[in-house]
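The structure is given below, and queries will be raised subsequently.
Complex shown without one protein chain; remaining protein chains in place.
Let's turn to chain A:
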Amino acid sequence: MTVVMSKHSGTASARLRADYMRIKRDPVPYVTAEPLPSNILEWHYVVEGPEESPYEGGYYHGKLVFPMEYPFRPPSIYMITPSGRFKTNTRLCLSISDFHPDTWNPAWSVATILTGLLSFMLEKSPTFGSIETTDYEKRQLSQQSLSFNLKDKVFTELFPEITEAIQNKLAQREQELAERAKALENGNPSERDASTNDSRKQNPDAAQMSALTNLLVVVGFAVFAWTVRYIVSTLSEEEG
């Protein structure tokens, strides 16, 4: 049958190619996506943890599996890197995923899916395939995500630029550790102090946070003491 129209062949792969061109021209913030060279129905994506979120600094790899009927039916969405938000290698139940074919809108595109996924990741609302963890755990996982992804062959092949960025980050991290260890050997008291706490060493953010908390407690106490003194003195003035 020669019904196939010139540039619109109306197949999933034709539409996915159009989606790909579109996403290259107009990228989704924080997300990179690439189809497998051997199968355009399987796309892999990487979410870079946005600033000021517990995912900051992390790289989250996952995949979208499209049905032959795309865009008339939605894809399945999987997360591969542990994030503390989603179970790994489990189909996620989102309004944009194949758990809800009856709310899927064919006018949505890969960009819509990835934007929806990111915003759902940043929320806390539960769904099938989501898990609950503390922000602290999420931050730890974000640190671990770097080396986790480098072990994944599909990841390193599809995302060479991100892989390089991760390698650079890890090298930098290692260098910092080495310098710290060296400083420790030289008996630098301040460095020694910082490295006595294991969790602080692993997570500089947490160390900063607890220093800040300590400071706030001291300041708060000072203000309190000052207020008490002020009230006592005013009271005694009144009495006098």
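Descriptive notes on the structure:
We take it that a residue touches a chain if its C-beta (ideal position, glycine included) is under 8 Å from a C-beta of that chain, and two chains touch if they have at least 3 such contacts; residues count from 1.
We adopt the following convention: contacts and distances are computed from a predicted model.
Set against the options "Ubiquitin thioesterase", "Anaphase-promoting complex subunit 4 WD40 domain-containing protein", "39S ribosomal protein L39, mitochondrial" or "Putative exosome complex component RRP41", the UniProt name belonging to the omitted chain is "Ubiquitin thioesterase".
Screening A:22, A:169, A:182 or A:229 for touch with the missing chain picks out A:22.
Of the candidate positions A:104, A:120 or A:148, contact with the unshown chain belongs to A:104.
For chain A, the residues in touch with the chain missing from this view are 1-11, 14-15, 18, 22, 71-73, 93, 98-99, 101-109, 112, 128.
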